[in-house]
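Showing chain A:
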Amino acid sequence: MTPSLLYAFAGVALCGIGLFGFLRLQHLLRKLMAFNLIGSGVFLVMVGLAQRNGQPDPVPQALVLTGIVVAIAATALAVVLIRRYYHLSGQTTLAEPAAKSARPKARSVNREGAPE
Partner candidate 1 sequence: MTLSVLMPVFALMTSLLASVILFALPEKGYRLRTIINLAAAILKIALVGVMIWGVAHGREYEAAFTMVPGVEFVLRADALSMLFAGLSALLWLLTTIYAVGYLEDSPNRSRFFGFFSLCVASTMGIALAGNLFTFFLFYEMLTLSTYPLVVHRGTTKALRAGRNYIIYTLTGGAVLLFAIAWLHGLVGDLRFQEGGYFSDVDPSLNGPLTIIFVLMMVGLGVKAALVPFHGWLPQAMVAPAPVSALLHAVAVVKAGAFGIIRVVFEIYGLEAAEAMGLLAGLSVVAALTIIYGSTRALYQVDLKRRLAFSTVSQVSYIVLGLCLFGPLGVIGGLVHLVHQGIMKITLFFCAGNYAETLGVHRIDELDGAGKRMPGTSVAFTLGAFGMIGAPPLAGFITKWTMGAGALEVGMDWVVAVLVISSLLNAAYFLPILHRLWFAEQCEPWPHERRWGRLETSAWLLWPPLITATLMVLAGLLANVPFSPLSWAELIVLREVAL
Partner candidate 2 sequence: MTLFSAPFVLLSVMLPLASMVLSCRTEWQRGYRYCLPLLPLPALLLGVAVEPGWWLELPGLLIGGLWGADDLRRAFLVLTAMLWLIGGVFAIGYLKDHHLRRFCVFWSLTLAGNLGLIISLDIASFYSFFALMTFAGYGLVVHEGTDEANRAGRVYLGMAVVGEMAILSGLLMAAQLAGSGLLANLPAAIAGADRQWLIMLLLLAGFGVKAGLPLLHFWLPLAHPVAPTPASAVLSGAMIKAGLLGWLVTLPFGEVSLPGWGNALVILGAVGSLGGALLGVRQQRPKAVLAYSSISQMGLMTLMVGAALANADYAGPLFAVMALYVLHHGLAKGSLFLSTAMALPTSRGGQWLLWLLIALPGLSLAGLPFTSGAASKLAMKELLKPDSFGFAMAPYLPTLMSAGAVATMLLVWRFLWVQRAVAGVGSNPAFMWLGWGLATASSLILFWWLPWPEAVPEKAWLSAMVYEAWSLFWPMLLATVIAALAWRSVKQR
Partner candidate 3 sequence: MTLWLMAGLLFTPLAWAVLTLMVDFRKGRLVTWLGMAVQVLVSLGLWAAVASDGGFLYLLGGWQAPLGIELRVDGLAVTFVLLTALVAAACGWHASIYLDPGKPWHRYFWPLFWFLWAGLNAVWLGGDLFNLYVGLELISLAAVGLVALGGQADALRAAIRYLMAALLGSLAYLLGVALIYGQFGTLSLAGVTELMNSGDAQSGQTFPLVLMLLGLALKTALFPMHGWLPPAHGIAKSPVSALLSALVVKASFYIAARLWLDLGGELGGFALAQLIGVLGSLAIIWGSWLAFRQTKLKQVVAYSSVAQIGYLFLLFPLTWGVTEAISLQAQQGITLQVISHALAKAAMFLAAGNLIMSVGSNRVDALAGVSRFLPFSLFSFGLAGVSLMGLPPTGGFAAKWLLLQASLASGQWWWLAVLLAGGLLSAAYVFRVYRASFIESTDTDQFYHPSRSLEVIPMILALMSLGLGLVAEPVLSVMSLPFEGGGQ
C-alpha cells in the first residue's frame, strides 16, 4: 500500500460517486459535474496505478494532461449546448415536456406538404 495507490483508490471512489451522480441526477449541469467527477477519478486511477514503483511515470501524466484537455473541450461544448438548450426550451433536464407528445403531430398536420 503505497501513497500513490491511495490516489488510485481515491480515484476509484470518485468514479463510483461520479457514476451514481451521473445516472441519478437529472439537471444537466449537475450531470456534467458528475461526469467531470468520474473523469477526475479515472485520471487519478491512471496516475496512481502507474506510480507504484516509487518514481513517477511521466507517460500517464502526459496522458492525463491530454485527457484533461479533451474533458475540458467536451465539458465546454456540453455547457454551450446546455445553455442554448435552456435558452430555447427553458428546460434544464432531458425529460421530454409533457405537452411535447401531442405537439409535433398537430404541427405537422398544419404544415404538411408545404414546400420548403
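As a convention for this text, contacts are C-beta pairs under 8 Å (C-beta built on N, C-alpha and C of every residue); 3 or more make two chains touch, one makes a residue touch a chain; residues count from 1.
The set was built so that all candidates are chains of the complex that A comes from, given by their letters.
Treat the numbers as computed from the prediction; the structure is a model and nothing was measured.
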Direct contact with chain A in this complex, candidates 1, 2 or 3: 3
Complex interface listing, chain A residues touching candidate 3: 8, 15, 22, 28, 31, 35, 38-39, 41-42, 45-46, 49-50, 59-60, 63, 66-67, 70, 73-74, 77-78, 81-82, 84-85, 88-89, 91, 94, 96, 108, 111-116
